[in-house]
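The complex is shown incomplete by one protein chain, all other protein chains being positioned as in the whole.
== chain A ==
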């Protein structure tokens, strides 16, 4: 078997000699320490392997063994609530084996092999099965029912089933015999290669938003379930913070949070926070619906390249059960840099800024795995991808940002100057866009209110007008503006402070339902319209601002609880009172 031997070692790139039997993308174990690697190139009898762990200690002549199949993950119950490294090794088990510092050559499966799950078998002997047929299910966490589906390519008849009861992930539950008489046994766990998309019945149009509870996103730049969004931003602008907020409050059934080449402390924080926080919809700990994948910036770079596929494959696996999954990838730039680094070691011809020429196609492949689909079973499910991008020097014209922009329909541009002013989320409302806004018009009018889209449009217009007026103000000061333009400036300030800024540390403000978002917009516009009427009657704006009503409305985000929206009536009354007060004084 092990006639393959190491010939050369250069960082994570290892060349292997000894035969031509290794296939592209086969998973191999390299050297005496059995380090996990993947075949990335074959040239004559020389095979190039990319190793996912630190290669110190590998030497020519050491054996290489192959698994004979591409890199695959073990998928099954027990993934939720857990934290894995880039090639899906559970970090808690790694800690038990090698202590607080990561060891090498530890090959452990993603799932707990000992744990018994309470399994309900849903087929009986003689039942026909085809890809997507449900054969067993178990309650993985209190929120999520784990549904085991017949894998693609298997059609036949059930010839043996076990009774309901507790089984481990490796126990055979069902045996299926196909037309040729070949028997396949099905277990709780299945294996799945990571680099290709999992099969689906068909793609469906994206027709409903992923509700995030973040005002600027839900209202101005919504993302659809099954859509793809990019969050580019320089360091310190709040990419990770935004991703954390989305992971916490999005109305997806399952969150896969991928920390790709980012800080270790951030993953620890996510783990801690998600375990403590409760899902506002189910009241259960957020961790019950979350899977964390951590390849921190000091973990091996080759595994970073694999980690996005690991995350995506897990997301698709749950999608196939009929769930809405959101994948947060933080950050895709680190992944692109991992591609660049490995490409450099493979001595490939570099394209723009040293990135390999296939950067665009890899990004496209990744983002295209997002989608709203009909699964093989016939249910609806979706994978939404939200990728953070860390452009070098905050310059959005660099290759990763530019190429990402082509494959996402939602672009949330973070802005350093907003972050400096501590305006969070620091999403710049002028540079960001969402192509879904139009698609969801009907959804919003049916599910929130017909008034939603018009309000949104007016708010967006006011912000745009402000930015134009800003140009003038920067040159000559705001005193010179006519009263109605002053009102636009004042209202836009109100929108920025009272609506766009959202405080993630405030228990009321961290998550805001759509209904409240609408009422907030309506309150702001009510004030604007009222004051505008007065200004048309030549009452100066300063008289209205002197009543303090603008400052009162700014604080409504903290004062009105999400559960009791009737308080908005009080605000409407306060606005009317303030308006009336000024109007009477002038009449």
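Rule of thumb we're sticking to: a contact is a pair of C-beta atoms (placed from the backbone, for glycine too) under 8 Å apart; a residue touches a chain by one contact, two chains touch by 3 or more; residues count from 1.
Rule of thumb we're sticking to: contacts and distances are computed from a predicted model.
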Task: Hidden subunit of the complex - UniProt protein name among "V-type ATP synthase beta chain", "Branched-chain amino acid ABC transporter permease", "TldD protein" or "FAD-dependent oxidoreductase" - done: "V-type ATP synthase beta chain"
Task: Identified contact with the non-displayed chain, of A:350, A:454, A:513 or A:540 - done: A:350
Open item on the list: Just to verify: which one of A:25, A:94 or A:460 makes contact with the chain not shown?
Closed with: A:94
Task: Touching the absent chain when the full complex is considered, from A:261, A:322 or A:530 - done: A:261
Open item on the list: One chain is left out of this view; which of A:168, A:297 or A:402 touches it in the full complex?
Closed with: A:297
Open item on the list: Touching residues of chain A against the unshown chain: what are they?
Closed with: 7-11, 15, 54-61, 83, 91-92, 94-95, 98-104, 234-236, 259, 261, 263-265, 267-269, 271-272, 294, 296-299, 301, 334, 337, 340-341, 344, 347, 350, 353-354, 390, 392-395, 420-422, 473-479, 497, 505, 548, 551, 554, 558
